[in-house]
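Data first, discussion second: the structure below is written as structure tokens.
Only one protein chain is missing; all other protein chains are in place.
By letter and in written order, the chains are A and B; residue numbering begins at 1 in each of them.
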Amino acid sequence: MTANKTLNSPGRRALIVGAAAIAATPAWMSLARAQTNPIKIGFPVPLTGAFSAEAQDQVRAAEIAVKEFNESGGFNGRMAELLVRDDKLNPGEAATRTLELIEKDKVDFVVGSLSAATQLSINAVCRDRKVLFNSISQSDAINEAKDWSMYTFHEALNPHLTAGAVARYAFPKFGKKVVYLTADYAYGHEMVRGFQRAGQSLGAQTLADIRHPLGAADYSAFLPRIQALKPDILVLCNFGRDLVNSAKQATDFGLKANTKIIAPVLLYTSRQAGGADAFDGILGGTSYYWGMEDKIPAAKAFNDKFRKAYGGSVPSDYGALGYAGVRSVLQAVRDAKSTESMKVSIALRQLRYNWYKGDQFYRKCDHQSVQSVVIVESKSKNMKDKYDVFNVLAIEAADEKNLRTCEEMGHKVSI
Amino acid sequence: MFDITPQLFALQLMTGIALGAIYALLAIGLSLIFGMLTVVNFAHGAFFMVGAFLGVYSMALTGSFWFSLLLVPLATGAIGLLCERFLVRPLYGRGIDYPLLLTFGLSYVLIDVMRFTFGIEGLPSSTPPELRGSVFLGFGYFPLYRLFLIAATAVIVLGLWLFIEKTRYGLIIRAGSRDAEIVKVLGIDIAKVWLLVFGIGTAIAGLSGLLAAPTRAVNPEMGIPLLAESFVVTVVGGMGSLPGAVVAGLLVGVVFAMTSLVAPEYGELSIFVLMAVVLLIRPQGFFGKAGLMS
Partner (left out) sequence: MKKFLVSALVFARGHRVATALLFLLIFPFLMPYDALSVNILIFGLYAVGFNLLFGYTGMLSFGHAAFLGVGSYLAGISVVSAGWPWWAAIGVGVASSCLAGLIIGFLAIRTRGIYFSMVTLALAQIVYYIFYKSERWTGGENGLRGVKVEAIELPGIRIDFLNPLNKYYVILVFVALALWFVSRVLNSPFGAVIEAIRENEKRAAACGYNVARAKLLVFVLSAGICGLAGALRALHLSVVPIDSLHYLQSGQAVMMCLLGGMGTFFGPFVGAAVFLLLEDVVTNLTRYWMGVVGLVFMFFVLFFPKGIWGTLLYQLDRWQNRQGKAL
């Protein structure tokens, strides 16, 4: 599998050997090394654990961005370098790794994370040390005033935007009576809030919001009650493995007969893991699906780069975020003509870009990347190949109005 | 608060029983191993997980669920036998903590072996075609597969009971858990008995993994939360007691299901509160013998 290739790739091995050699080198010798002085980007992601497939995709795509940058001359002759670290999906470990990256490896920037908790942890360490951090996974909290700083950027979607987009598409089509099956943690609550906010103006009625423990394996305890409520729409407000489990069991209990099942985030990798049956007919949002390439030229260009580098396979949603997160930072380095975090931050704030899916920019008050949301539906028939798992139903255009207001996030608005 | 109709209540009860069936099977294995060898098998959840993986794999390979039902417990039991013979046996006599610690390390190894063999994402598992669909039970539709689960558990428990109560081997096992010394004096190789019991315990764990696989995601981490929950069941029922394991398993399943009906986020918490309460009031559990394993 390509996954193995990356972890043991010659580049990575060289990185480790190089790092070991450098660590063993006495100080006076590092003067010679300083001539090349690469631009270092720390990349902490969960290479082991529940989301390692997504994380490895993030690494693969990020490496494309680095390669592109270097092949087009770098910056002032300096090349970029990606320092990948495993944060084990554990916020304590993520903090330690970030400390290592900043204190020992002296990285210029940090890009990464694949969970709300780890990105908040990485962000806390980065902002205290004034190092720029571009987060590439979903969270509502990171843009709020409490966690935010001038060094904090958020490339990925947030639950509010994703849930809202799916609600705006699905509620008018499938009905007003809604039941939520929500994972009981911040992310789950944020998704429900996004749905309910959007649903208000559409007249949606919440029959029940059933909270389940995060990581629950057996959803059978919740399904009879949902059946009894007879909703038009069942929203599975959970993520990754929880979504796979609940989708599967909802299918087993025969809920699809009378209810449309939707999810705020449909991961490409979850769909592959869960299988066509479990996900059949389920609709959801995502930041990117390779199938968009018919409509969006930037997507085709990105997909082709990925196919060329990795033997025909296509990038996933989180992979694309890895690419964009790194590419934005490197572009800002060129724009700012500096690798100093504050100067790069100011450059990022002005950046208008279209790396893979359409026009994007970072909102000034909270550095949230304003971007489109893709609505997809899982399919089980007419699949052209193993990659063809979704139908693209709609693309909600990038619009600042769909985000929560700056005031609501606790920011004092100033341009 | 919404209306809990009698139908919903009954349906939720059935769900709890199906859930409890899995708990019961896991607890039986744990209790068997503990009662006989006084070993707390921290790798029990891992054996469950191995069973689930092997089950899905063999179903994909042979296309037959029924054949896998035979194959998987044999396979996991064999792995258990090897572990007992080479890893656990050297630790007898050193105190109760050492086998516990060893099995803790073993669980780490088993998880990574499965990751290595089958990948980190896990395997997609689906209900065997013969057992798909729902059955109308008078108060609502209930998945056929979960009915099968309950029935299968009942059969296994019955089979085990017959084995232990009515066969010579079962007699030796019962005697050995009462007094290992006397059994040795009577000329029976107690080491072989312990080996067999460990194998049976892990075989049941693997079998319950296979049975549970269609109802949940099969991934390398699936055994971790289940381990804590099966400890709850074993403790509540009484460590070393098989009827205790069955009763407590069903009880815990039902408690979880009922709590999920009224206060869904507290489902898992309710199990641990139950465990704490039982331990503080009656530490030996419902059916356990007092003073066992101090």
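Everything below uses one rule, namely that a contact is a pair of C-beta atoms (placed from the backbone, for glycine too) under 8 Å apart; a residue touches a chain by one contact, two chains touch by 3 or more.
Owing to the predicted nature of the structure, the values given are computational and were not obtained by experimental measurement.
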Missing-chain contact, candidates A:L47, A:V179 or A:I375, resolves to A:L47
Out of A:F51, A:F109 or A:Y185, point to the residue that touches the absent chain in the complete complex.
A:Y185
Per the touch definition above, residue among B:I17, B:I33, B:V56 or B:L106 touching the missing chain
B:L106
Filtering B:L123, B:L149 or B:M275 for touch with the omitted chain leaves B:M275
Considering the whole complex, not just the chains shown, which residues of chain A touch the missing one?
7, 16, 23, 47-48, 52, 86, 88, 90-92, 95-96, 99-100, 103-104, 116-117, 120-121, 123-125, 128-129, 139, 141, 146-147, 185-187, 214
It is residues of chain B that touch the chain not shown, namely 34, 40, 87, 90-91, 94, 96-98, 100-102, 104-109, 111-113, 115-116, 224, 228, 231-232, 235, 239, 265-266, 268-269, 272-273, 275-276, 279-280, 283-284, 293-294
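Definition applied: only the chains that are shown with their structure count from here on.
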Chain A to chain B: how many Å between their CA centres?
37
Of all residues in chain B, those that touch chain A in their complex
2, 5, 7-8, 11-12, 15-16, 18-19, 119-122, 124, 126-127, 133-134, 140-141, 143, 145-146, 214-217, 219, 221-222, 225-226, 256-257, 260-261, 264-265, 267-268
List of chain A residues in touch with chain B within their complex
1, 48-50, 52-53, 184, 208, 210-213, 215-218, 220-225, 227-229, 241, 244-245, 248-249, 252-254, 269, 272-275, 277-278
